[in-house]
Every structure is written in C-alpha cells, then in structure tokens.
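Please see the structure below; I have some questions.
Only a part of the assembly is drawn; its chains keep their places, and the rest are absent.
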Amino acid sequence: MILETKGLKYSYHDGTQALKGIDVKIKKGKKIAFVGKNGSGKSTLFMLLNGTLKPKEGTVHFHGKPMEYDSKSLREIRKSVGIVFQNSDDQIFAPTVYQDVGFGPTNLGHSKEEVDELVEKTLEYIGITEFRNKPPHHLSGGQKKRVAIAGVCSMEPEVMILDEPLANLDPVGADEILDLLNELNQNNTTMIISTHDVELAYSWADYVYFMNEGNIIGEGAPEDVFKDMELLKKSNLRQPRTLEIYNELERRNLATRNKFPKSVPELVHSLKPPELMWIEVSPDVKEGDVVNL
Amino acid sequence: MTNILDDYALVSPLRYRNNWLKIAIVGFGVLVGVSSQSFIPPFAIALCMSFTTVYFGKTSLKFYLTILSAPAVFVLLSVIIIAFFFGSGTEIFGFNIFNYHLGVNTGGLDMALLVFSRTLSGMSCLFFLALTTPMVELFSVLKATKLPDSFIEISMMMYRYIFVFLEVAWGIKYAQTVRLGYKDWRTALNSLAMLSTTLFIRSWEQGEKIFISMSARCYDGKLIFFEEKRPIRANELVLTCTYFAVVLVLWYLTRINSIF
Amino acid sequence: MHIFEGFLPSPWWQLWFVFSIPVIFFGMYRLNKLVSEKRELLPLLAVAGAFIFVLSSLKMPSVTGSSSHPTGTGMAAILFGPAIAAVLSLIVLLYQAIFLAHGGLTTLGANVASMGIIGPVFAYVIYKAGMKANINFYVVVFLATAFADWATYVVTATQLALAFPAEVGGVAASLKAFLLVFATTQVPLAIMEGALTALIFKYIIQV
C-alpha cells in the first residue's frame, strides 16, 4: 500500500464541503482511475494526496506512515508524489522546455550536472528532445502535455497523479499520452488519473473509484463497476460504449461469455465464430425440433 | 487563497437593496468618522456598521473578525509611533534608549486612540460596502458619475479578467509548489518571476483574443449597463435615519475635544 | 504600502485628493483619446490592469517576516507612461479597497498619489534617463522599479508624518520615525520588486 487515506474530509473557505470522508487504498505499481463529473472532488483529493492541501479531518498515509505537514516532510512527499495538472498552460511556466523540466530537479538540490543529466534523460525518454529550447507556448496541446509530464518525471516520483490527462487532446495526441502513461507504469511508477471519460477509465485502469459530491460511491475492477447501472446513474455517467454493446450482444446470445472486452478488437473477438450460421426459425420451434434450411 | 470580499457580497442578502442608500450610509460613516474629534462617534459607527454587516448581511462573525485583523499590523505600528511622538501633557510612561528619551504622554495616547477609532470606523464602513454590494452593482453608480466611458469600460473588463487571471495565477502557484518552487526565498523569487511572466504573456494574448471576439459581435464602442430599480423600503429609511441621528448627536456632543 | 481608511485626518486626506484628481483627469483624457484612436487598446489596457491587481495580490516572500507584495505600477509606467499608469492604479486601488479591504476611500487620494502617481513617475523618469545614458536595459528596469517602489514608501511615510507631526521636532521628527519604520524595512522589498520586474522583462524577452 503506497498511499492510503482514512476518513479524509476537506472544506474550502467559503464553506463548501469538497470531501466528505474519503477512504482509498492505492497499491504500488497499479493504474488507478478516479471517475466522476466536474466538481465531484477529484482535484481536491489529488491535492491532499501530495500534501498541497491539509485535511480538516482524517489522515493520508504514505508508505503506511501518516503524512506530516512540516516543510521537510512535505518536501519528501512532493518529491515522491508528483502531480500533473489538467491545464498544461498552468503547469509549464518556465521560458523554455529545458528550464521547465529542470525546475523540479533544481529545487531538489541536485547539482547543475545532475540536473542536466536528469533533464536530458527525461527529455529523451518522453521523446521531446527536439523541443528542448522551444518556448512552451508555441507547442501543440499534446506536446505541452508531454512537457508537463516530463516536468514531473524528472523528479523521479514513485507515484504520478494526472488530472484529466487526455482533456482537450485530439485523438492522435491522446493516444500518444496514453502510450506514455502505460510505459511509465511499466517502469514501476504507480499511476493515478482522474477522468470523466468512461471509455478511458474502463479500458486503461486496473482499479476504479467513482466519486460524486465529495464521496466515494463505488470502487472495484473496471469490468465490475462499469456493469453496475445503478452506480453509473448515480454518478451521472454512461456505460462505456464497448461494454454497452457487448451487453446487448450477450443478451442476444451473440457473444461468447468469457472476458469483458475492453476495446473494439476485443469485442469483435468475443463475437461467436463465423462458422456458426444464421437461420430463421419461427417462434414456435422448440428445442429438439428438426428445421429445414 | 486570497479572500475576495466581492464573492461574499454576491451572495449577501443585502445585495439587492438600493445602491444609493448603501453608498449614502457608507459615505456618511466615513466622513463623520474621519472628522470626529473624539473616539466616541467612530466607535459608535464601527459598532453599528459591524452589527449591520454581521446581523443583516449574514456574514459569519468569525470571518468578519479575521478580515478586520488584516489592517491590524499597519495600524498598530503607526499608532505606536503616534503615541510616542505626538501630543503634550503628563507623561504616562517612558524609558531611555541610546541616551534618547522616549515617552508616551496623555496627548499622544489620546491621539493614538482617536486615530485607531477612526481607522476602525472607516474600515467597518468599507467592509459593509464590500460585503454587501458586489462590484457589478456599483458599475451603474460609476456610470452615473459621468466619468469617461472608456474608463468605466476598462474598469468593467478589468473586473472580469481579475478573476480569470487569479485562477491562472493560483493554478501556476500550485504547480510550482508541488515541484518545490517555494522551498526558500531565492527559489520563491525566481518562481514568482516566472509566474508573473507567464501571467503577463497570458494577459497580453487574452487582450488580443478579447478584441477579436468583441469585434465578432459587432463591437463599436458600446457596453450595456445594468441597472435595476430598487426602491428604498420604509423600514430601511427609518433605520438609516435613526442611525444618522444618533451618530450626529454623539458627534455634536463630542465636537470639543475636552469633553472626554 | 496602503494607508487604511480613516487614518488621515482633515485636511490631509482632502489635500491629497486635490493633488491626485488633476493628474487622474489628465490621465483619463489621455486614455480616452488613445482608446478612441485605437480601439483594440481597450481590452489590452483592461487586462494590463487586471494583471497589476493579480500581481499585487500575490504575496512576496519577505525577509522581515511580514508579507508584502509587489505594486506593479512601476512596470505599468514603463509600458504605458505615467498618466495612464495613474488611471490604471486608481482602478486597481479601488478594487483593492473593495475586494481585499486594502486601503480606503478617504485615503484613496493619498494612496493614488504615492502608488499611482509619484512612484510611477519615478520609475518612468529613471527608465527614460537610464535608457538615454545607455545603461544595460535590465539594470535600468531594476533601478526604475526598485526606486519607484521605495519612493512609494517614502511618500507614504511623508504623508503620515505631515498628518501627524511630532510635538517636539515637528514634521521632521515624525518623518524620521515613520521613515525608520516603513522606508527602511521596505528596502529589501523594493530591491525584490526591482529584481522581480527585471526578471519578468528578461523572461518576456527570452520568450
């Protein structure tokens, strides 16, 4: 268990209760998605997970130890739990890509050479070496997002939290970011994202939390939670299209019942093999009857 | 996060009362307070205005006290200086420092108290205005001053974009904080400079974008003003007049410094 | 440094209005002319004002422990000239009074004088002189904004001293006291503001 919260509550100055008692357990190396509509408390929870906000009640545990809020402990936490914000424009503030990616490592107190090395390594890893000397506001949305991710990666965090990582990206940009997220996860970084894109959560995550009005209203493996129509309705979300179609197919006995398909190719695979043939049968035919083709 | 009082004013139960009445109340309090020669009328004003803001305006008392303490540092520092340097009369206490005698006498103390009470009354009037009258209501008042339209239009657009940029600024500041950008003051200065620059560039671009979108809606130098008729109610008028009368009587009784 | 509502007695608050109002009117006249010639400047000036407001609401880390903030008006003077900077400052100060309870209404005249007029004029004059003398651009920006900032505090101290002359030694003695408390503690802040503005220009030019 790398991160855990117990009865986490938070309310803003103006009295709005953003979180009303959140218990989550994040296992190391997993891909976690928090799903819910805007304003359900996802971003607030994320800021509590890396100590940017301090809970009014409840605790956040990091590696089993309750989080402390003195500046030394906070530094430690923030080094280990990196956040990529939804709006890349807010996250990239240095005049060049190089300086931006180097911002974190410099603040961690690395020497100039170490920073250089880390930045080069990260730029290469994320595949943005060619932009190194560009001012960020000339980049496309997907490129900016990669720079924002690089800025956090260069601090070598154990956990990466991404708020709506695919928002506003076109399909090509989105696919690139998705590949990057998976690659980072394979390198043993625990990945946490928030999204209101059910297709993404369903197809990408190992474990999904549903949030609504500051509460966790459901959690589980994606194939379990996303078939719970009650839960989806409560969260104002719809079922992932692939799953919806699969359910319809299965109800009509057109698909083999083994694994829930997560993508269109998987869905297609679940269809019964083409050797099976269609024939029209009048409704009064019973099993055991003989039909003339 | 900075507390923007305007956000509280927008949900205040006193928001939809007559603007001119509120301005008259504030103007009256500010002027009587600052011209009073005794600390009694200012304290009375502060009490009435605070009561109105908290009771009728439904501002939480805790929050009200917090914002009231904001000017405290400046006021206390200045009041202490006044107490030491100002006025004559019997010395109340004093001490020697570097062969230099510092003392507080009755005159100085009186003056310090007076200045303190004036500031308190002035601030409570300002808070009454700020917490019950959102800026969007005041634009029609501003329009009535017959100041140049360009000035009022700039004020209105500035109002709108203050909030847009505040959000940007806080977003960047969070992002910098989580990457340890405020760990010591040198780093903080550098972070702040980057923040300001990003903000500056963003605002410049925003200015151009707004002009394009305004032109797309046929902008030819006219903005609409929003004013609604809100008649003054009888009970409001009675209450205000009573308040004015009480304060004026106090002010009259205390107009010669020596009475108190 | 804002002077809070009610702090300045008669006739001082009125006198500072008498000082500020003509400048503001001149600024408004300039503004009106500029905007009617080039309409696209209207949104630009509005966002510049919003920028100053937001900049001044960001807390600067302070060595003395008290928090203070950059005034941003020196920068506006360099960019738009002091007359328009004065008008923008007026709006910013009005909003600061109403949104943040910084400053006040009767003291608005005095605050506009120190932060919106005298400070920016200092910045502008130093900037122009420095550019003429061919000094490094960033040094000039640093000097202009740092001195503008510091001049603002000196003016504030003077305003207070004039309003509250000491019994012994008069205005001079209380000026010494106010300067000691405000102007000296603000020296590091002025330097920081200068450094900040110079850095901003440096980054802007880099971009």
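Per-chain numbering from 1; labels A, B and C assigned in written order.
The criterion applied here is as follows: a contact is a pair of C-beta atoms (placed from the backbone, for glycine too) under 8 Å apart; a residue touches a chain by one contact, two chains touch by 3 or more.
Small disclaimer: the values here were computed from a predicted structure and weren't measured.
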{"item": "Protein chain multiplicities, whole structure file", "value": "A x2, B x1, C x1"}
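The rule we apply is simple: only the chains that are shown with their structure count from here on.
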{"item": "For chain A paired with chain C, centre-to-centre distance based on mean C-alpha positions, whole Å", "value": "46"}
{"item": "Separation of mean Cα positions, chain B and chain A [Å, integer]", "value": "44"}
{"item": "Centroid distance [mean C-alpha coordinates] between chain C and chain B, Å", "value": "18"}
{"item": "For chain B, residues that touch 2 or more chains besides their own", "value": "3, 194-195, 197, 201"}
{"item": "Residue list for chain A, restricted to those that touch at least two other chains", "value": "95, 137"}
{"item": "For the chain C and chain B complex, residues of the former touching the latter", "value": "1-2, 4-10, 13, 28-29, 31-32, 35-36, 39-40, 42-51, 53-55, 57-58, 60-61, 63, 66, 70, 87-88, 91-92, 94-95, 97-102, 104-106, 160, 164-168, 173-174, 177-178, 181, 192, 195-196, 199-200, 203-204, 207"}
{"item": "Chain B contact footprint on chain A (complex, rising order)", "value": "12-14, 47, 50, 52, 71, 75, 78-79, 82-83, 85, 87, 89-91, 93-95, 103-104, 107-108, 137, 151-152, 155"}
{"item": "Contact footprint of chain A on chain B as seen in their complex", "value": "1, 3, 7-8, 168, 171-172, 174-181, 183, 187, 191, 194-195, 197-198, 201-202"}
